[in-house]
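Just passing along the structure, written as structure tokens.
Note that this complex is displayed minus one protein chain, with the remaining chains in position.
Let's look at subunit A:
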Amino acid sequence: MATTARPDTFYDVMRRQGVTRRSFLKFCGLTASALALGPEFIGTIAHAMETKPRTPVLWLHGLECTCCSESFIRSAHPLAKDVVLSMLSLDYDDTLMAAAGFQAEAMLEDTMQKYKGRYILAVEGNPPLNEDGMFCIVGGKPFVERLRYAAKDAAAVIAWGSCASNGCVQAARPNPTQATPIHKVITDKPIIKVPGCPPIAEVMTGVVTYMLAFDKIPELDAQGRPKMFYGQRIHDKCYRRPHFDAGQFVEQWDDEAARKGYCLYKVGCKGPTTYNACSTVRWNNGVSFPIQSGHGCIGCSEENFWDKGSFYDRVTELNTFGVEANADKVGLVAAGAVGAGIAAHAAISIAKKKDHEKETQE
């Protein structure tokens, strides 16, 4: 590849793989609409694809379960195959690449040197910091060292999934390995958080496509998430929302309301507190998403979702003091205690007043 006078563009590679010009333009159109861009951006995307050299992506894995990768390779649109093999040059991904051992490590070095300051670093999972990072060793070194090393010359960093973005399950209390989201380790690079456990495949490929086509990171919200996918709650676009507004709720998993597909709010659906695109993009090529299959959202793209009480309670438990109680139990006990105090105080006050009156009469 490096031997040609001009570096390969995305378009070159796609054409070489037998993609027709017509299919290429269709892809540009579909991508523009997936990113919620207007029709005029189809030309922009096509032009970028035709003229830009492929952007290399290094994909590192820390403490994680690989569900992000599993999701990514199931992307239906644009097909992950296209993204991985044609559009972006995924130079290093230890679970997807054919190479192994020294050969694989050499590719990491090679890309880092050749594309210094231009490659995108995608991180799946997070580094545990306890015991000098010894809880996660990759290629013979603590993952935290490799992460810092690879991030040094990256143009931008993508935090795949809740692990990289928020810490996820391995950072749940008491977090013995001190698993730490990457924005607390890499502080000098732009970080795009793509939370979810895993994130939606189309959201992942959409974010990558946007960065490749426009050479900039997508617009982020205050927490560093792309606004186009994390700007609304599941609840805002949920197809069961009319049942919520009507007051039609499932109360038992086997009740009539559950069969009719009413709102899962009362059985703990976290849609109203979760920012993600599940209710619009859905999963598995738009087939379904948790609420559509009859189970509430568990809020997997929200920070510390694992430590926020049961998935099945509306008013969730507060484990502040290690005692399980929700806001109402706490409130009722406190109000009851105060009420009893008031009653006792009132009784004494009245008794004292009567005494006083008796004394003055005498």
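List of remarks:
We take it that a residue touches a chain if its C-beta (ideal position, glycine included) is under 8 Å from a C-beta of that chain, and two chains touch if they have at least 3 such contacts; residues count from 1.
Heads up, the rule we're going with is that contacts and distances are computed from a predicted model.
One chain of the complex is hidden; its UniProt record names it "Hydrogenase 1 cytochrome b subunit", one of "Phenylacetate-CoA oxygenase subunit PaaC", "ABC transporter ATP-binding protein", "Hydrogenase 1 cytochrome b subunit" or "Acyl carrier protein".
Shown as candidates are A:T9, A:N175 or A:Q248; the residue that touches the absent chain is A:Q248.
Touching the missing chain, out of A:G125, A:G167, A:P226 or A:G299, is residue A:G299. The chain not shown here touches subunit A at positions 221-223, 227, 231-233, 236, 242-249, 251, 256-257, 265-266, 270, 272-275, 299, 302-305, 308, 314-316, 318, 326-328, 330-332, 334-335, 338-339, 342, 345-346, 348-349, 352-353.
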